[in-house]
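Every protein chain except one is present and positioned as in the full complex.
Entry: subunit A
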């Protein structure tokens, strides 16, 4: 008397789910021509078949077959701009959280000393490490190299990198941030955003009234990275005004809206969503029906997506009521 029947109850019918984006799940055998190359997210079984190991979409480049996961942690590459948080101060290095599989490291020798002094780091510098960066500080940095065990080494040896303050950190899915020619972006409406590759985006106030694009990140940081009193007096960071703070919040909400709807986060999409959101108050931007309105222009190239996401947002709105 082997049980034969399993039944399911269908409580609330959702809009028809057509898989316009075919998703594979772990264990699925992927169709592959002979001589395929095994990419990320796949493995080869003993019998030679290629199977997926993560839930995601299949990508093919000639013979290379990869599965790109729907979400994952950041796996860095040398030269990436990242935003990280100090979690530990060591003998001659800081340990930082970079949203990766392992913690990153900032060596004492890979930061700029106060006043741009060039010299060997002494034992005295080691004792003064807490004057440079302490636990919970946020830095912008660049990936310098990888250690043998796969953890990354970062450096801040450029004026555009260093400690971040007077802004908002927004965490998004790292796979939504694409490589750009310029990761430090100054928007025309007076907000600076660091599009860090690890999904930690930094939103801060830019100078009022300037319309040019930021060339190399110069002047974006208030030179507060290094804690000697002279330099911080020279460019005393002025707290942002109320209008600037509102703009920062609007950009922050635009980023959250892009993240929740799994759209690419780039200067153009952020600017589009920002413009579309101007008709709403900042605090209303993340209401489900408002999200679907403000992201619609960013989705314009894919009308099918627009309707699907809008339908999904409507349902959630319905649930709220």
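Assume a residue touches a chain if its C-beta (ideal position, glycine included) is under 8 Å from a C-beta of that chain, and two chains touch if they have at least 3 such contacts; residues count from 1.
Basically, contacts and distances are computed from a predicted model.
**Q** Name the omitted chain as UniProt records it, choosing among "Translocase of outer mitochondrial membrane", "NEDD8-activating enzyme E1 catalytic subunit", "Exoribonuclease phosphorolytic domain-containing protein" or "Trafficking protein particle complex subunit".
**A** Answer from the record: the omitted chain is "Exoribonuclease phosphorolytic domain-containing protein".
**Q** Which listed residue (A:39, A:69 or A:267) would be found touching the missing chain in the intact complex?
**A** A:69
**Q** Give the residue, chosen from A:103, A:125 or A:166, that touches the chain omitted from the document.
**A** Hidden-chain contact among the options goes to A:103.
**Q** Pick out which of A:41, A:162, A:206 or A:240 touches the chain that's been left out of the picture.
**A** Checking each option in A:41, A:162, A:206 or A:240, the one touching the absent chain turns out to be A:41.
**Q** Suppose we count only contacts with the excluded chain; which residues of subunit A make the list?
**A** Considering the whole complex, subunit A reaches the absent chain at 1-14, 16-23, 25-29, 31, 41, 43, 49, 51, 53-57, 69-73, 101-103, 149-150, 260-262, 288, 304, 308-309, 312-313, 315-316, 319.
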